[in-house]
Structure formats: C-alpha cells, structure tokens
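This is the structure I want to talk about, given as structure tokens.
The complex appears here minus one protein chain, its other protein chains still in place.
Chains: A, B and C, in written order; residue numbering restarts at 1 for each.
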C-alpha cells in the first residue's frame, strides 16, 4: 500500500530562481513523513491514511541517518497541495527506509523521488532500538519496492 | 585540492529536538556551494579559496539534479562556524559532482558527508550545456575521490 | 467582511523551544496574504474567500513596508491548520494595511495579532503606484477596524 499525503506549498518555498528550492523539497518530504507518523489520540483513519503511527501516545522518536533525492522537474508555487506518495522499502533491525514520490494532484507529473533512512531511537538511552512487533505489523502492509535512482554514480 | 569553507550556523537551524535539523544541513551545504562558486568582480583569492567561479561576470547557472547525504553526528548551534570541506568528484559532459564533509573548526569531528550533482544550464535556452574549457581548467585541480557512502542499500 | 484563511503548520515551524518560532508567525501571515491575493485564472470563489485579487492575470506586485506583531499565546505544531483572520484597515493612496488575527480552528484562542503595510508597485517603473478604482472597489468591503496593539510603548 502506498500512502498519498497532500502537502501544502508555501510561496516562500521558492528561491530567487522562482522555483521550489531543492532543499525545500526535503522540507516537504519531512512534512509528509510527520503527517504519516504523527500520533493523534483516538485516530480512526481509514486504511492508507496515516496509520504508520504504531507507538502509542509516547510517539515514535527517530533519527534521520541518510537521505537521497533526484529532482525530475521544476516545481512552482501553486495554491493546491502537492501529493507525496509515501511507502516503506526496507524494515531492518533498527531502521526503515521511507520512500517518496512528489506528484501533482492529478498524479500525472513526478517532480522528485527520494528516500530517507530512519533509525529508531530509545528515548531512555538515546541509542538505536529494534523495531517492535507492533510496529512491524503496522508497517508491513506499506513495504514496497525500493526506489531505483537513475543518476547514482 | 580541497576547499575549506566556513559557514555560520544560525540558532534557527535547530529544530524542536534541539539539533541542527537534517534538512538544514543541506541548506548549509547550499551556502558553502554558493560561497565557492559566487562570482565577485576583481576577486584575487588565494588558491584554495573560492576560485570555482570560472564563468565571468555572467555567473554560473546550474540546476541541482541529485543529492545524497549521510548524517554522522548530531550538531548543535554554536557561535563559531562549521567548516565545509568541498571538492569535485566527477566532471561529466554537462554535470559535476560537488562533494562535502561537514566538520568542526578543529577538523576532528565529521557531522555529515554529502554529494550534489549539478547540471550546467544555458540561460539562453534553459537547457543543459557542456562544461566549457575555461571551467574545466579551473575545476580540475579540485577533482578528488568520490565519497564512499556507507549506508547505501 | 473578514476573510478566514486556513494555513497549514509544518513541524519545522517549531524552534528549539518546541513552539512555533516567533519569526515563523510572520511566515504564516505571509502565506495567508498570498492565499488571499493570489490570482487564479477563472476563480469563482464564494464571497469572503480570496477575492482580494483585483488585478487580473498580471498579478499584484507589492512591497512590504512595515510589520507589527503581538504574540498572545504559544503555539505548537498540530496537524489541523490554524485560521488567519484577515482584513484591511487602511486604503491609502498607494498603500494598504493588512490586519491579521491568528486563531485556532474553533476560533476560541488567539495566538497573535499583526499588521502589514503593503505599498503597491508599478512593475514597469519599480516605483509606488496609486490604488486603481477596480482594486479600491474590490477591497472596500474588507476594510475594518485597525488593530489596537496593547504593548506599543
């Protein structure tokens, strides 16, 4: 399953070239990730929307270990949100890969594809911890194909 | 040759976790890249500082095609700048790889390593253009080893 | 009439204190202003939503001359948008005051109130220009009371 998360652009996402800045793309991905994993008490979302929160009210604490992104088309500010397709590509012992494709609302244009490796953190010790069984169960339906990057050297 | 470019942190680079945000790291790299490539009329820098500008007063227009970053240690705001070691790793037909290591001023700690692939743009046609002989000559002394990323799947 | 414009927070709006940063509040106001004034071809909005665009497809070019803001309550990131109440307080010869109150979706809590003075710019000459009759007609229904700031020295 692939989540489709609308993220609203801000006019300030554009830089002096008049396009959404390449760094801001990662800000949009961060926001999509937050939307997917954010714990809301009593959440009863339909499947496919924001059910990646599997950690209870304590929230999930993660650390970004790695990111990779390819930019495919320039994006300008517009009032309607962009759509971030989000899925998981790898459930390791203590880490997961979050994959993204940034699309327009019609899903006909892809602006970027990217991956973020998250390491799960034990807040008591501040060190990595293993994925729990409840998390693994919640996340497995969202595991899909890893992204094939074209421009990797 | 490796450039060493000081970049000043801002307190606002930190996020709610109290560390320089992972996305802001790419903002610091962008700023190091701007410092390296920014054209200053009459510049007479010593070798090793900001001589990557090889395009004359018109400036160099590039497009970011790809980025990859690994985070090695958390970074907190402090008044002294961080040092971004910057070199080139690949001079293609129309693209270059800019490599970075983010260090403390003592060069004893590495916070992140990253690469950005830039495509050169012809401003008249807005399409990619080949690296010119003057640029190739200016850049070749800065070509070094590509970064070996450890966490790549 | 007062516009009520939802603006989506981003997790990154928070600073190291864990609250939406005071500078980011002005970013939220900027985005509300953009939403109100942004020209969309063929727009048929209901009254009270985003009909401040009165300039045709060329868009309205303005310059921010002044801002004033009072912070009333701390704001934390949450998934639902904040509501920016927006109205005009002064139609001068070449400038307008845009007034804001930042509220929660229930309109029971006010986080900040602010004003921005915009000067209209003639793009041909880059100098201020007078408000046109079409603009004045479109904007007058939205003129209300100026904000009474409590903390002004």
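By definition in this document, contacts are C-beta pairs under 8 Å (C-beta built on N, C-alpha and C of every residue); 3 or more make two chains touch, one makes a residue touch a chain.
Because the structure is predicted, anything quoted here is derived from the model rather than measured.
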Sole residue of C:4, C:68 or C:104 that reaches the chain not shown, by the stated touch rule: C:68
Omitted-chain contact residue, chosen from A:16, A:106 or A:124: A:16
Touching residues (missing chain, whole complex) on subunit C: 22-23, 26-27, 30, 63-71, 89-90, 97, 117, 146, 149, 151-153
Touch list for subunit B against the chain that is not drawn: 8, 10-12, 27, 30-31, 34-35, 38, 40, 77, 79
Missing-partner contacts on subunit A, residue numbers: 11-12, 14-16, 18, 21, 23, 77
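Basically, only the chains that are shown with their structure count from here on.
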Innermost chain, taking as reference the mean of every protein Cα atom displayed: A
Farthest chain (mean CA position) relative to subunit B: C
Averaged-CA centre spacing for the pair subunit B and subunit A, given as whole angstrom: 25
Separation of mean Cα positions, subunit C and subunit A [Å, integer]: 30
Touching two or more other chains - residue numbers and ranges from subunit C: 11-12, 77
